[in-house]
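Excluded from the complex is one protein chain; the other protein chains are retained at their positions.
Note that the chains are named A, B, C and D in the order they appear, and that numbering of residues resets to 1 at the start of each chain.
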Amino acid sequence: MKKIAYFPGCSLAGMDAEYDEASRLAARELGIELVEVEDWNCCGATSGHSTDKELSVMLPGRTLGTVEKMGLDTVTAACAACFSRLVTAQEILKEDKEMASRLMPELGISSPDAVKVLSLLRVIADIPKDEIAGKIKVRLEGLKPACYYGCLIARPSGLVGEEHPENPMAMDNLMSLTGAEPVRWYHKTECCGAALSLSRTDIVLAMNAKLIKMARDAGANCIVTTCPLCFTNLDLRQPQARKVVNETAPPMPAFYFSEILALALGIPRKKLGFDKHTIDVGPLLDHVLGASAGKGGE
Amino acid sequence: MNMKFLPAASLKDWLDLLRSHGTLIAPVKEKDGFIAFRPDPDFEDITLDYQNTVRPIREFFLPHSETLFNFETVQNGFDIERNKPEEPLVIFGVRLCDACGLEALDRAFSGKYTDPYYTERRKNALIISLFCTEPHPACFCEGVQKLMTGPKGADILLYPVEGGFLADPLSEKGDKIIGESKKLFKEPDAEQLKAKDAMVEKAVGAQSCIVDFSLLPEKFKELPPSSPFWREEGEGCVSCGVCSFLCPACQCFSVQDISDGKSGKRVRCWATCQDCRFAKMAGGIDPRPEKGERHYHRLSHKFADAPARNDMIFCTGCGRCIRYCPSHHDVLETLKKFLEYEEVKP
Amino acid sequence: MSKAEEKEKTENAEKHEWEPKIVGFLCRWCSYAGADLAGSSRIEYPPNVRVIRVPCSGRVNPLHVLRAFRKGADAVLVAGCHPGDCHYSEGNYYARRRLDVLKELLEFIGIEPERFRLEWCSASEARRFADVITEVTGQVKKLGPLNPKENKNG
Amino acid sequence: MDKSKNLRETAKTLLSEGAVKSIIGYKKGRFPFYLQPAIIKDPEEAASLVFTPLSRQNLVSFIKKAAKPVGVVVKGCDLRSLVDLLQEHQIGRGDVRIIGVTCAGVLKGDALEHDPRFKPAEIKDVVEDDGRIKVITSSGEFEMPEDSMMEKCRSCSVHAPYLYDDLIGGGEPGKAPGPPAYPGVEEIEKMTPGEKRAFWLDMFSRCIRCNACRQACPLCFCEECVMDEAKPRWVTAEVDPVENLFAHLIRIYHSAGRCVSCGECERACPVGIPLSLLYNKAAKEVNELFGYNPGVDPEAQPAMLTYRLEDPECKSCLGGRNL
Partner (left out) sequence: MPRIGVFICHCGINIEKTVDTAKVAEAARSFPGVVFAADYKYMCSDPGQNMILDAIREYNLDRIVVGACSPSLHEPTFQACVAKADLNPYFFEMANLREQVSWVTHDREMATEKAIQAVRMAVAKAGKSEPLASQSLPITKKALVIGGGISGIQAALDIAEAGFPVILVEREPSIGGRMAQLDKTFPTLDCSACILTPKMVEAARNPNITIHTYAEVENVAGFIGNFEVTIRKKARSIDMSKCTGCGVCYEKCPVKVPNKFEEGTGERKAIYVPFPQAVPNKPVIDREVCLHFTKGKCGICAKMCPAEAVVYNQEDEVITEKVGAIIVATGFDLFDTKRYEEYAGGAHPDMITSLQFERLINASGPTQGKLRRPSDGKEPETIVFIQCVGSRDDKMGRPYCSRICCMYTAKQTILVREKFPNARIFVFFMDIRTAGKNYEEFCRRAIEDYNAEYIRGRVSKIYPSGDKLIVEGSDTILGRPVEIAADLVVLAAGAEARADAKDLARMLGIQTDQYNFFSEAHAKLRPVETMTGGIFLAGACQFPRDIPDCVASASASAAKALALFGKPELASLPTVAKVDESRCSGCMACLSVCPYSAVTMEEVKNKSGGIREVARVNPGVCQGCGACAAACNAGVIDLLGYTNEQIACQVDAALL
């Protein structure tokens, strides 16, 4: 089994434990052992990175150093924000030679490139298609996800790997493998408003309402994301957002991509924390899994 | 001048004394076994275990290349700056063939025409020879110069005997040098003198000389360089000139001005008559285009012209030209065949 | 060199830190033009390169490179058109072969690889030209003078 | 099979039938430990030819000036330089009769003189006996150890020539050789730049610029060597280690893609400079960079006179890399 260092981050350790659980289970099924980074600390997202450049490097830098010490060559984060911080810290160490020479020894980093940072989505997308297809136990026909990447998984382009900054496809391709039919839509990387979540909730709600409408218009019956911040806005805030626009259509379930993947890989529904979702995913899952029940879903 | 005995234990002290006379030069064995004369060696590095060095000592008197002077163009001609004189040399461990080679060089550079560079070095130098107890089969110094039995060219000749060396001063300078360090030298005993004679006898016996050199001048007159003998003789030669570069008695040089058009230096360097360009003149005329003709030139110079003009054969029988020739051309074999050769007249 | 010049030179040498001497053979179609463009674009770069204009990188006889090192160059640069872009269609391919081998030989006798560069630089790559000169100058400054004469004994 | 006898018979026939005008071979001289080149024209002279473990010289060096058509006695290794001369149009295939000899290896130049078991004066003969080299001396017979052979013989892959008109010594014809082993090169490569400089300058401090290396080289066929050129003067008369080394680099560069590692230069060098290391380095790079092994195919273009689009970029240069 391939070992990859895993940085859960605060969301996955708390509010979004279901994402954490689904990610670990799905990865294990696919032959990847996520080894939790020892004694990990805050990645520095939210306010950390915007107030102090050095701190913004040292926080994720400590993680990079730890991974190196663990003897692993790759680290992944499921949370898009954590991933972004780790990648950015590496980039700053590459660019700012002065800072690098000062901080790297302290952080235990031998070279900015010593450890490869990949998003969890990328880690899984890099597994050969046939290999994943061979492990799909439950085909999720009838699931029509709008794959929503948000701002941090595909940007800044050039830093985060091969993902197209305007039209990323990794999640869509992955969903297709599970038997789901991802819809073609145009708001994959639209802002979810996370940064304004608390300060200008009104704006965020409007943005979310639009995102959900766009997904629905495109024919989606759920939204799938990789980012806990996006998920919070799409799931937790959806009831509020619906009120703002007087939405009458039924609510739109939201998922983490690894939840969908775990289901398709045959992880029992009960093991996954769907009960933690605000929007009830029950009817949709009943519909989808019922359709494939004959093929040994639960 | 009397022979003295130098105990082996005193060699170091003596050499240290000699260092005050000038730069000591002695044979040193390098990592890969190569033996060469090196300036100012540590006593421990000096080796006495050698048949002979590949390079004779003439390079210390006529260097491979030396700057004769620097020049600079000025308003009405040149400014010339001669090189400064060097430290005197004390060369230790010179085989007699190489010491004798200096006698040939003396005739060229300190005879009728005096070359100041050579003469100065030679005048200041002290040559200490070491008798050759085991000549190589290719050696013929006794045959050509009677060096084993009538040593010459050095200031002091050391015969290695049990427990030390018999030091034979061959020149007054040598005698004086020995006299300066009387404390180190002892009177030789009869046993030692006898051992020396036996050593000489054995060394003479180890050499073979198949040529009567006295017949050569006439023969060279008889058979011109254009003779088929010489053409065939040269066929197996690669014209490298190792024979002359390693020869203790060769003395040819070339002069080159290295200049940027404004200032520069005049450099003298070794040259070999075996080089196809050696005699080439401006306009392309070459009096000796064939290898055989060049062999004729070299040998006739050494064995006919030199005795006639300088009263000395310019060969000391060191055997290097036979041993280090890539084709192992054998000068004695050539000369023997030459003496035996009868031109078939058409 | 006259006495006065010599004196002035030593004085200058004392005044300034050591500056490497870099000989640059530039193909006239691409790299020399690129160097010219660096000029018209006013891109500053270290003044250490002494340019010899040749018709083609394929004209550069490796003997010239050896000569430069022999005469005291601390680095040598040969720059030509990118592969495929040679004005004479294939000169740079020959140059690449010749100089690849030469580089290895130089390395074998103890001339650091940073001291000999074969670069492709087109007429439009003014920035690249300046960057190459800057980089080589920096690398050689770090290595120090080559001057094999002074290294007789190591 | 007695190779010398076989050789004499072949040579005699070739000369008497007029197949060749001259034959280049080896003959004995006054000393049993040296062989000399023999260039014979008369069938009767064939009796003087020998082939022994002392047949060190690469006789291809004498080919250019010999009367054509010329027969030349070649070992498998020497053959490669002949192939190069064919490649470089220095001799036509029709002008040369290749008398190939199978060879078990030849002795190093100083192997006999430095053997502690006997003195040079005692040597009577040196013979090959079933692949082993034996020295017959007045104090008995001695088998020479493998390290007494020339470096190239110890990694030889061309014991039998692969291209010939006559094959002396019998056995199977050889196969075209693969790249040689380039002995010793790697050790130098491992040194630091400073160590390399020190090593070579020390070695070249011995050089007396006799040019024996060049003169003995079968591939140095230029009418006039650039090293002798005055306009420009590539090499000055100054004999100092640096100048000697750089003078040599000219030859080494010129050998690239042509040199077949026959070792004549090192053998001819009177002062024991390990020249083969340099030539082998050039050969090694040519082989590694361009996949070319010289002196194998008479029709092939020498490596430096051709190119491939996919040749490697000069390492440590930027190539396509952005700064």
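Rule of thumb we're sticking to: a contact is a pair of C-beta atoms (placed from the backbone, for glycine too) under 8 Å apart; a residue touches a chain by one contact, two chains touch by 3 or more.
Because the structure is a prediction, the values reported are computed rather than measured.
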List the neighbours, among the chains on screen, of the chain that has been left out.
A, B, C, D
For the chain left out of this view, which of A:Lys94, A:Arg184, A:Lys243 or A:His287 touches it?
A:Arg184
Specify the residue from the set B:Arg19, B:Lys202 or B:Lys262 that touches the hidden chain.
B:Lys262
Touch residues of subunit A, complete complex, unshown partner:
157, 164, 166-167, 184-187, 190, 214, 217
In terms of residues, what is the contact footprint of the unshown chain on subunit D?
88-90, 221-226, 229, 231-232, 234, 254, 301-302, 304-306
Residue by residue, what part of subunit B touches the chain that was omitted?
260-262, 284
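Just so we're on the same page, only the chains that are shown with their structure count from here on.
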Between subunit A and subunit C, the Cα-mean centres are separated in Å by 51
Which whole number of Å gives the spacing of the CA centres of subunit A and subunit B?
88
Between subunit B and subunit D, centroid-to-centroid distance (C-alpha), Å:
31
Multi-chain touching residues of subunit D, meaning two or more other chains, are none
Two or more other chains touching the same residue: where does that happen in subunit C?
none
Across the complex, what residues on subunit C touch subunit D?
62-63, 66-67, 69-70, 82-84, 90, 93-94, 96-105, 107-114, 117-120, 128, 131-132, 135, 148-149, 151-154
Partner subunit B, residues of subunit D touching it in the complex
29-31, 34-39, 57, 61-62, 65-66, 113-114, 119-121, 206, 208-212, 214-216, 224, 228, 233, 236-240, 264, 267-268, 270-272, 274
Write out the stretch or stretches of subunit B touching subunit D in their complex.
32-34, 36, 54-55, 59, 63-65, 67, 134, 136-138, 206, 210, 232, 235-236, 238-242, 245-246, 254-256, 258, 267-270, 272, 275, 277, 320, 322, 324, 326-330, 332-333
